[in-house]
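All protein chains but one are shown in place.
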Amino acid sequence: MLIDMGTTGGRVLMALIVLGFFVLAFGLIPLLQTLPPQGRRALIAIVTFLAGLFFATEFFLPLTEDDKNFLTPGVVPAQRVLQVIGSLALGLGTYGLIRLHLRNVVQKRGQWGYSVVLMLAFLTMATFSIWNTLAEKKLVAQPEFQKRGFTLLFDYTLVQLDASMFSIIAFYIYSAAFRAFRVRSIEASILMFTAIVVMLGIVPLGAYLSDHLLGLPTQVSPEAHPFSLESILYSLRLTEIASWLLNQLNAPVQRAIEFGVGIGGLAMAIRLWLSLERGIT
Amino acid sequence: MQTERKSFWDRLLTIDRRWLYLALFVNIVVFLLLPLRLPAVVSGPVRKFYNAMERLQPGDMVMVSSNWSASTIAENQPQLEAVLRHLMRKKVRFTIMSVEAQARDLSLRLAQRLAKEYGYEYGRDWAHFGFYTDLIVAIKGMTNDLHDTVKQDVKGTPTRELPVLQGIQSLKDYKMVIDVTPSGTVPDWISYRPKNLIVLYCPTSVMAAEAYTFLDSGQIEGMLTGAKGAQEYEQLLGVVGLGTRFINGIQFSHVLIILTILVGNLALLMKRLAQEA
Amino acid sequence: MSYQHAADNWFSAIIIALIATAVLLNIARAKAGAQLYIRRIPGLDAIDEAIGRSTEMGRPVTMIPGLTAFGVVAVQSLTIFKYITKQIAKFVTPMRLLTANATVYAVAQEAIQDAYNEAGRPDLYDPDNVRFLSDRQFAFASGVAGLIQRERVAASFMFGEFFAESLIFAETGNIVGAIQIAGTVSFTQVPFFVAACDYTIIGDEFYATSAYLSREPVLLGSLVGQDIAKLLFVLTIIVGAIASTTLGQNHWFIKLLGMPGGWDAFWKAVFGGQ
Partner (left out) sequence: MDWLQQFLPLNEGRLGVWIGVVCTLAIYSILYRENPFYRFFEHLYIGLAAGYSLGPLFADIIYKYWVDPLLKGEWYWAPVVPFGLYLYFIYNERYGWVSRIIIGLLIGASAGLFFQAFSSRYLPQLNSTLAKPLWITDANPDMVISGVINNWIFIIFLLAVLTYFTFSFEHRGAVKRVATVGRWFLMIGLGAMFGNTVMARMALLIGRIYYLLSDWLGIPVGGG
């Protein structure tokens, strides 16, 4: 079934096959273009339905022998196809970004100087990054300057910029906390009281305050009665209140939200699978 | 007198935000430099995490799913470092995979640095499976056939030739997966993993509150919450890592935030009282 | 603890089938013209109140879908903004719709124009009022903050998906004393909106708001179906809790309700197993 890549004939045949599929894919487009709008929507709906049908059936079919049914062997090849298409989709974001900034440069729109900076950074880093990953697989040589260049661009520049960019939010939270977080209703006060207890209770300071400021017992003997004074006082420690709040009050609330998200997700999955969702497909 | 008092609260309320930024910056620098060491109170989820890791036997196989980029390095790196130290200390075999581009190189470099310390050899004791765009289908593929799904490791060596994967056919032969992540990847591990694969979770603190429902149902068996969780875990391991170095900055910035919220509300209250008077 | 296949516990297939039928049935009913009831959530009263107060001040109103990429949530955000635009058109209150996504920007232009036409005031529609500021998170946030402060906005409506920049909108709105209503499915940002805004529409309520306003059959049918599923969960929890108290936690009936391997335990217990 495989083509013997050892012989030149084999390699030529493979090149022709790959070229053939490119010609087929792009040659098909004018043919598809003749489809009327309903035909196009129908084609998209069919492709969407079949992709979903494969995984849904594989999940719902009864199993023959150990954890398998006749569709299960298809999961690994399907995984490979979806990984490749997924990576092309990720590349789409980059393609859109570069296309936008290239247009800025060409049409000299706005502050296109910065777009030049972006393009240069993109081209340099793309070369070094692809070179680096290929060199790891020993497909290309990795000279010393490439290794040092990649370290310079990745460890010393991209990583630092990325970390700095997201650390700014701490400043915004702080200034917003001063001006915007008002105790304006029962809800906001419950939220803020809980937040303060959690913020103090989950850090070592919570234990320190409970010992020295409130003078509460640091531990309770195992056989003490649950309602004895000692265990009640112990449960008033900031750390205990915070952990009880997180495990006993927060958990059911998050679970109720999960059920809402889960049921909503199932309804959404069905609508998307059957192309019922208006405005998207 | 009347206008004088009101203007003080008004001035306070309309203070230039850049003074606030400076106050936060100085507060963190001061408390980072303070040689104050408050012992951590090890929380339940961290204790469960540690116990689950202690139950691992030498030679067990663990998957480390490292999905954090440099944007959350301060929370996820201390966690990954503590986890890898514990795995290497217990002579456990592990493989790493990433569904975030940057995470691939960050986790690879961190693991290589720690491997030298513990005499771990790439290929024999640990390996890195590289980057995947779609986590769900990657898990499903690896659960059915690891070698055919992964094909080759980061260095291009076919997985069948890696000594570390001796006797491993699929994810079902793994004992545990540890998800170190800033995003919602753990629900995918919970949903698509093989039946008996234990899930341990190292989220950034933002994602922690939502996971308490999974802790209650036992779908995850332990959790380290951000750098604070790493600090508690480092204390259990007897290691001074980044978590321990950051904790003073974290807890005293909490104090500053709480005081700020109280002052903000007090200023508004005083201003309203002054207007009514 | 997890399912590789439905065969691990056929109960899961039964529950999925029940919910799927509830959703699809109600969508079919709605499409066939049945008037499905969705209650008017309190958030809508908060929106109307904010619109009322903003018109007295005569200052502009901002509508922010944020960084929401074009998709289901963005379409529903625009439905809510269309409603608001129709209301403020009566009082000739100026509006600004600020987005960080090019596709949403294009679709928003049409939506706002439709809104003004439906309100009978096509003359009020000004294309410059719908703006695409930037596709970068913090550049967009500072652009919005600048506009809110310069034009001393009277009311600010934030609907869609939000990330860490939500705080900048809320804080600037507070500085100029704007009335702020937010609605988002991104739960991590809800706490900040609750603390900083006058009213916050949370999670599933967002979908209920747009369904109530648009009366769109698929949305209405889906929401009614989801409600049935939630009531199904509530019943299962109540019956299950009583059963686990009387029959014991590891009784096969408890295992059947959702635990992998539960179906085999049920089969073995009831039919003695093959």
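For reference, chains read A, B and C in written order, and residue numbers begin at 1 within each chain.
Heads up, the rule we're going with is that a contact is a pair of C-beta atoms (placed from the backbone, for glycine too) under 8 Å apart; a residue touches a chain by one contact, two chains touch by 3 or more.
Quantities reported herein were computed from a predicted structural model and do not represent experimental measurements.
Chemist: Check each of A:106, A:190 or A:236 against the chain that is not shown and name the one that touches it.
Modeler: A:190
Chemist: Of B:111, B:127, B:236 or B:250, which one is in contact with the hidden chain?
Modeler: Final answer for the missing-chain contact: B:250.
Chemist: Take the complete complex as the reference. Which residues in chain B touch the chain that isn't displayed?
Modeler: 18, 21, 24-25, 28-29, 32-37, 71-75, 101-102, 104-105, 130-133, 136-137, 140, 151-152, 154, 187-188, 190-192, 204-206, 208-210, 212-214, 216-219, 225-228, 240, 242, 244-250, 253-254, 257
Chemist: Over the whole complex, note the residues of chain C touching the chain we left out.
Modeler: For chain C, the residues touching the absent chain are 1-6, 8-9, 11-12, 15-16, 36-39, 41, 136, 138-139, 142, 164, 187-188, 190-192, 194-195, 202-205, 208, 211, 223-224, 227-228, 230-231, 233-234, 236-249, 251, 254-255, 257-260, 262.
What we mean here is this: only the chains that are shown with their structure count from here on.
Chemist: Quick one: report the Å distance separating chain A from chain C, using the average Cα coordinate of each chain.
Modeler: 21
Chemist: For chain B versus chain C, what separation do you get between their C-alpha means, in angstrom?
Modeler: The mean C-alpha positions of chain B and chain C differ by 30 Å.
Chemist: Taking each chain's centre as its mean C-alpha position, how far apart are chain A and chain B in Å?
Modeler: Computed value for the inter-centroid distance: 15 Å.
Chemist: Hey, what residues on chain A touch two or more of the other chains?
Modeler: Where chain A meets two or more other chains at a single residue, that happens at 165-166, 173, 175, 179, 181-182, 192, 257.
Chemist: Two or more other chains in contact with one residue: find those residues in chain C.
Modeler: Within chain C, residues 4, 175, 187 contact more than one other chain.
Chemist: Enumerate the contact residues on chain A facing chain B in the complex.
Modeler: Those residues of chain A that touch chain B are 72-73, 75-76, 78-80, 82-83, 86-87, 89-90, 136-139, 154-155, 158-160, 162-163, 165-167, 170-171, 173-175, 177-179, 181-183, 192, 196, 199-200, 202-208, 239, 243, 246-247, 250-252, 254-255, 257-258.
Chemist: Could you please specify the touching residues of chain C with respect to chain B in the complex?
Modeler: Touching chain B from chain C are residues 1-2, 4, 8, 175, 187-188, 260.
Chemist: Could you please specify the touching residues of chain B with respect to chain A in the complex?
Modeler: My answer: residues 13, 15, 17, 20-21, 23-24, 38-41, 43-44, 69-74, 102, 105-106, 109, 132-134, 137-138, 140-141, 144-145, 148-149, 152, 154-156, 209-213, 215-216, 225, 228, 247, 250-258, 260-261, 263-265, 268.
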